[in-house]
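Down below is the structure, laid out as structure tokens.
Every protein chain but one is kept in place in this view of the complex.
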Amino acid sequence: MSDRTTVGVGMVGYAFMGRVHSQAWRSVGAFFDLPLSPRMAVLGGRSKERTAAAAAQLGWADVETDWRELVARDDVQIVDICTPGDSHAEIAIAALAAGKHVICEKPLANTVEEAVAMVAAARDSSARSMVAFNYRRVPAVALAQRFVAEGRLGEIRHVRAAYLQDWIVDPEFPLVWRLRREKAGAGALGDIGSHIVDAAEFITGQHVVGVSALTETFIKERPLAEESAGLAASGSSAMGTVTVDDAALFIGRMSGGAMASFEATRFATGRKNAMRIEINGSLGSLAFDFESMNELWFSAGGGGFERILVTEPDHPYVGAWWPPGHGLGYEHTFTHEIKDFLEAIATGADPSPSFADGLRVQRVLAAVEQSAADGSRYTIVEDR
Amino acid sequence: MSDRTTVGVGMVGYAFMGRVHSQAWRSVGAFFDLPLSPRMAVLGGRSKERTAAAAAQLGWADVETDWRELVARDDVQIVDICTPGDSHAEIAIAALAAGKHVICEKPLANTVEEAVAMVAAARDSSARSMVAFNYRRVPAVALAQRFVAEGRLGEIRHVRAAYLQDWIVDPEFPLVWRLRREKAGAGALGDIGSHIVDAAEFITGQHVVGVSALTETFIKERPLAEESAGLAASGSSAMGTVTVDDAALFIGRMSGGAMASFEATRFATGRKNAMRIEINGSLGSLAFDFESMNELWFSAGGGGFERILVTEPDHPYVGAWWPPGHGLGYEHTFTHEIKDFLEAIATGADPSPSFADGLRVQRVLAAVEQSAADGSRYTIVEDR
Amino acid sequence: MSDRTTVGVGMVGYAFMGRVHSQAWRSVGAFFDLPLSPRMAVLGGRSKERTAAAAAQLGWADVETDWRELVARDDVQIVDICTPGDSHAEIAIAALAAGKHVICEKPLANTVEEAVAMVAAARDSSARSMVAFNYRRVPAVALAQRFVAEGRLGEIRHVRAAYLQDWIVDPEFPLVWRLRREKAGAGALGDIGSHIVDAAEFITGQHVVGVSALTETFIKERPLAEESAGLAASGSSAMGTVTVDDAALFIGRMSGGAMASFEATRFATGRKNAMRIEINGSLGSLAFDFESMNELWFSAGGGGFERILVTEPDHPYVGAWWPPGHGLGYEHTFTHEIKDFLEAIATGADPSPSFADGLRVQRVLAAVEQSAADGSRYTIVEDR
Partner (left out) sequence: MSDRTTVGVGMVGYAFMGRVHSQAWRSVGAFFDLPLSPRMAVLGGRSKERTAAAAAQLGWADVETDWRELVARDDVQIVDICTPGDSHAEIAIAALAAGKHVICEKPLANTVEEAVAMVAAARDSSARSMVAFNYRRVPAVALAQRFVAEGRLGEIRHVRAAYLQDWIVDPEFPLVWRLRREKAGAGALGDIGSHIVDAAEFITGQHVVGVSALTETFIKERPLAEESAGLAASGSSAMGTVTVDDAALFIGRMSGGAMASFEATRFATGRKNAMRIEINGSLGSLAFDFESMNELWFSAGGGGFERILVTEPDHPYVGAWWPPGHGLGYEHTFTHEIKDFLEAIATGADPSPSFADGLRVQRVLAAVEQSAADGSRYTIVEDR
């Protein structure tokens, strides 16, 4: 192993996503036999002090306060973008232009235009680029994809996807950046709706070709978050407008003829991270709920649903970990993602999902917003 | 008990629905303290011989081969309509005109026009009329309605309803009457979609005000059923056209502001009778699946979901039956329905659901078909 | 059907068991093609008035206040014993001596001696006799038995059975007859422990050959029940001694080499009627919980557990009822029992379970009590 090439990683952002990516970079080499050996070289953030503290805790060797400096460093061959969506395009395009491999958090961008530019940059670069739809790397989701690809479900008739959370049910929950369009691009639709669109396309191997949609913002005004309250006096009751959707509901058709429904909401009281997907085919069916992430439910030939505990050595990614029945957690999806990304870099293959996959999801989101604005009219998803 | 008034019942039809209604008429008096004592007077069917055999097995005292004779009999005060939808209006209107109470299987009719006429007949009659959406009488569904009415869910934000079956996945399954528009009115939409629309309205106390829809017929041609193959030679491969939907998918808005999704399909391989409904409110949530009909899942205040075994004496209808944990079955929903209908007759109250409730469901189905025909455009449900 | 022989039924007792047996006698003919047509001839009870009211409600044609008169009637060919265990032997033996077929509630008797005498009476009679372990007729339990008999589980290694209820957790719950040894014979052990012993033996086809046991009475004194409080002033605080076990826990070995554990308790807070059984074999495993009585969980070859919805036409008893996914309830187990009993009478076959099966369970219960009294010493179950 000592003769593996070391690749330096520069990560921008150290909030939730940065923490989990760090754990993946830190752990991946201990479990997978990698073609490249990642080095946690540098962490990027705006505040020198806070970035340095994060780097110390998360295990990064150095820090930069300007992402441009980070991208330019000789000891960085991979740029990992963990910032809000409004900066994805700028950082990714610069990194690709500098010949750096890029892994970028989802959704790929805040607009289709940005995503188009990112795909163009990826095409023009010799480097690899990946969008981090980590749910593809849940072993149960990867196993679902395998079952469909093997034909065990037959012709796919129905996709039933929902991503249900409840963290902003309280009207006193503040106006954090994820609730502001200029930072997040969209609300539940972009943040979690994008995941189920990608998962549906990944598992079925079909694309969403058209949608009819409703969106809603249940709570229109919220207390300003500390982060945006600026100079407002402590305890002030300053309110701000929620500029993204709280929930999005859409139905549509897949390229292979399946009917599909999607729901993304942060108002499903009692559901914490219920990323759920059900597939019905002519020969069999699948059901998955991330709240029980180590389980895949499979029915063959109209029989009952088998609860497959996706912890067997021959299940995707699982052989690297623990014995049967010793489940994995959320963070492992990122470890698997990093492993696949490093392999794609080593082989020169297109990572899955690529920036082009991310753009396709972006086009679905755009069609959803278009349909919702246009009386739920069935809206074709652009595909160029 | 001996001084209760006896009411004679005439039932038309003795297939699936007739069998389960018979069990309800037979059993209801042994478990509920009724204001009226039903007598299973007469069974109506076209074939004298087969109707007589059915009457003997199911416990009806007499038979008629013309429903008009049945309706006219002096020993019949209640007419129970268990025929396909194409004859509902004619029988019900005649029975109401003759002053007979009517309980009619769902959906109320095959068209909005018929349903409107039935509601008018009900309004003009002194008799009671009820449409048999039996799922309202699942104790868990009735408990769900109680929880919402008590405000335990707060403001309702989401309704997520699906009715999933798989009995016609096989393309060799024949073209039975339920797959022909002239008999059944609609396919999955009318047969099972109507149930979830009614259940959603019942539980939430809100109406569906508009919908955006997709419908699909996956298998367009099927072998003619024996019942319709007529003189075709045995073993012939005569095919006929499926003239109803195999699946219907629609999203919409409820009168109280909730967003709702509905799916009715007979192509959900492995799902046998998964009539499922989830409700999310600002204070709590509910989930139900008829495949586990004695369970209601309830989450309060964002906590986990409690599996309520709906077998306690203070749960709706349950006190009449067995001790806690000794579950009920499908047929009991009909027994409860008959009990409620007899009470409505005795008190003169409007039964729930009334023909007017049935008409409202019919208008939703019509709006769904209209939207599906019109590019999924958001279509307002008529409400006059 | 009209030429079927009619058999008159006389039932003794009309409490919980009498009510559910009545529903079975009333319904069985409408669903199963029976060789004999039962007639609900006469109900036996001590109070003339209350027995007559029960007969009117439950549908019995006549009443008797002395069970000896009931047994002697010419219009009674079947005696159905729904009384507490202390009168089982006397009634059953008299009925068998009179040439009447007997179906007797479980456990067969309050002592091994009584059960031995009942078996002798059954052997000496030309009539059929059955002990009403109704859980054998849960379709899922019968399917479990079928799977084992077909060898789908291979060699049975483990049986894990528990029957959990919670209805006497409250120390204020009164001293009803089920808590008095002279009426009930035993507590949780006899009432519900007997069911899981019978189910384990039925499913596996093996006998319990030896046990090691613990029993416990958590609440030693309880308020006298109205039924036994006699002339005590209303609201009196008279207490009585609980003379049966509240819980019994035992482990043992089966005749085929399996290890087995059993637990019967009325102190499992939150468990209402959790009659649970798990079987592990060299090739597969099964799991069942009566609280979800329409489900059987099956694992083959070490794979995940399949949730079989036991509502398919080819599942035991199910074809007579409703379409797939339309579940049955508690009472149907009795309807199935009556059907099997009538068939045994018609064919002259030994009913399952027979009095001999009931005696064997009784011997297990006796061994449990013996072991518990003797320092949990492993105690061989008599088998003569």
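In order of appearance the chains are A, B and C, and numbering begins at 1 in each one.
Just so it is clear, a contact is a pair of C-beta atoms (placed from the backbone, for glycine too) under 8 Å apart; a residue touches a chain by one contact, two chains touch by 3 or more.
Not measured: the values here are computed from a predicted model.
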Just to verify: which one of A:49, A:113 or A:291 makes contact with the chain not shown?
A:291
Touch as defined at the start, partner being the missing chain; which of C:19, C:160 or C:363 qualifies?
C:160
Absent-chain interface as seen on chain C, which is shown:
153, 157-158, 160, 162, 164, 166, 169, 212-214, 216, 218, 247, 249-253, 259, 261, 263, 265, 267-271, 280-285, 299-305, 375-378
Need a quick check: the contact residues on chain B for the chain that isn't drawn.
298, 303-309
Where does chain A touch the missing chain, residue by residue?
1-2, 16, 19-20, 22-23, 26-27, 29-30, 53, 56-59, 165, 167, 271-274, 290-295, 309, 311, 321-332
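The rule is simple: only the chains that are shown with their structure count from here on.
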Mean of the CA atoms for each chain, then the mean for all of them together: which chain is nearest?
B
If chain centres are mean C-alpha positions, then the most distant from chain A is chain C
Inter-chain pair with the most contacting C-beta pairs:
A-B
Can you work out the whole-Å distance between the CA centroids of chain B and chain C?
36
Two or more partner chains touched - positions in chain C:
309
